[in-house]
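Only one protein chain is missing; all other protein chains are in place.
So, subunit A:
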Amino acid sequence: MSPLRGISVRYTLFIASILLAAMGLVLLLAGYFVFEGTNSLRADLTESFSSVQIGHDIDALRASGAYLGDRLFDPLYALDVSALNEEIARIESWLSPDSVLILDADGGVVTDGTRENPEHGRRYPLPGDLSPGAPLVETVPSGRLVYFTIGYGEAIIGYARIALSNARNRVLLQAMHTRVAGAWQSFVRRFVSIAWISVLVTVVVSLLIGWRLSVSLSRPLRDMNRVVEQYAAGNLEHKLPERSHDELGRLARSLNQMASQQERARDQLMLLANYDNLTRLPNRHLFYDRLRLAIAKAKRGRCQVALFFLDLDRFKEINDALGHDVGDELLSGVAARLSAIVRDTDTLARMGGDEFTLIVEGILDDRPLHSIARKMIDAFGPPFAIAGRQLVVSVSIGIAIYPHDAERLETLIKHADTAMYAAKALGPGHFRFFTRELQEIAHRRLALAHVLRRAVDRHELDDRAS
């Protein structure tokens, strides 16, 4: 069967596909909103930065103006142009203005920060509302003009005029744009990387979840399939685990119950097929089986098997006289007594009617066999109390030994039977071992019977002789 046709694979792919689609949709939507949100944030960020920067610049300029107004007092008061130029250089490196002018109290240029100082002496108009500690920021087309006083307390000894162009803001904004663009590119790269990772994770997670769900569904079915195959092969001992209370659990319990019933029925059948219904001893069929096994084992182990053939004496008379019920009860009693004598490893069987057999394995000589035979005969000593009667019955036993007397099963049985008839000939309650002489007698008897039967058939016998 193709792996793709397996139910677990199909379920895995099916569930994984659904999960993948669902998670992919969620990721797609999330990604879209994040991407679009961040994209629109770029413009907001730049605009916000610009307004914040301008506001910050103006605040910083006002604060700077107040600070510089104090700081420039000493050098302007001392007309230390070198020091003023150094201060201007610092301001230029700090604010990157277009120009910085230090003006005297009349608005005349003291220095513009250069050694050449070409603006020196030129007068500049000053805002009328300029006061100490309150720098003014004027917005002009080219940018902004910052004015502040230079003085000590309320005494004003000069002014500073700082021209700031929009170019600085443009540069800052351009830098901001560049950085935002760089950050955006970086974000996009990370976003794409995260998207790929998310797809991979989603696929893996979907497959794992699908596989897990599939396993939870298909494993019981697979177990059931395996167990049912075992049932079909006759092995009913296997049982399904009853893990859940769902449909699969109920199905497993039903299958287990069915298997148990089948097992019981099979056991019953086995009992009927192999055991005698009356005495519960192995029947002829099982006897043959056991004897076959015993012979095979003895053959491998180079040891002997003794077969006892037992036949009750006078049973037919009792059966005819007292009825089958009494006969059956007597047979049950006999079986019970014999069972009490024999070892668990020996096989006592009922061959039919009043005939029993005993298979004794692992014997080395025939001395124990005498003892067993004697015990069985002695077991019939006490009468059987049946239906208010004390019934006395005896048994005749013939014994044949594999491989001494026969190597084949049928021959061994026949020889044990022959020995049993020889024991009967000795009278009730005797046993005999099979011998070659018994075989010859049996042959002769058989031949005589054959001759006599043929003579009868041919009417060659004289009526007087009968």
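By our rule, a contact is a pair of C-beta atoms (placed from the backbone, for glycine too) under 8 Å apart; a residue touches a chain by one contact, two chains touch by 3 or more; residues count from 1.
One rule holds in what follows: contacts and distances are computed from a predicted model.
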Which of "Metal ABC transporter permease", "Phosphate-binding protein", "PQQ-dependent catabolism-associated beta-propeller protein" or "Ring-1,2-phenylacetyl-CoA epoxidase subunit PaaC" matches, in UniProt, the chain that is not displayed: "Phosphate-binding protein"
Contact residue for the chain not shown (choose from A:10, A:120, A:179 or A:370): A:120
Full-complex contact with the absent chain, from A:82, A:193 or A:277: A:82
Absent-chain interface as seen on subunit A, which is shown: 79-83, 85, 115-118, 120-121
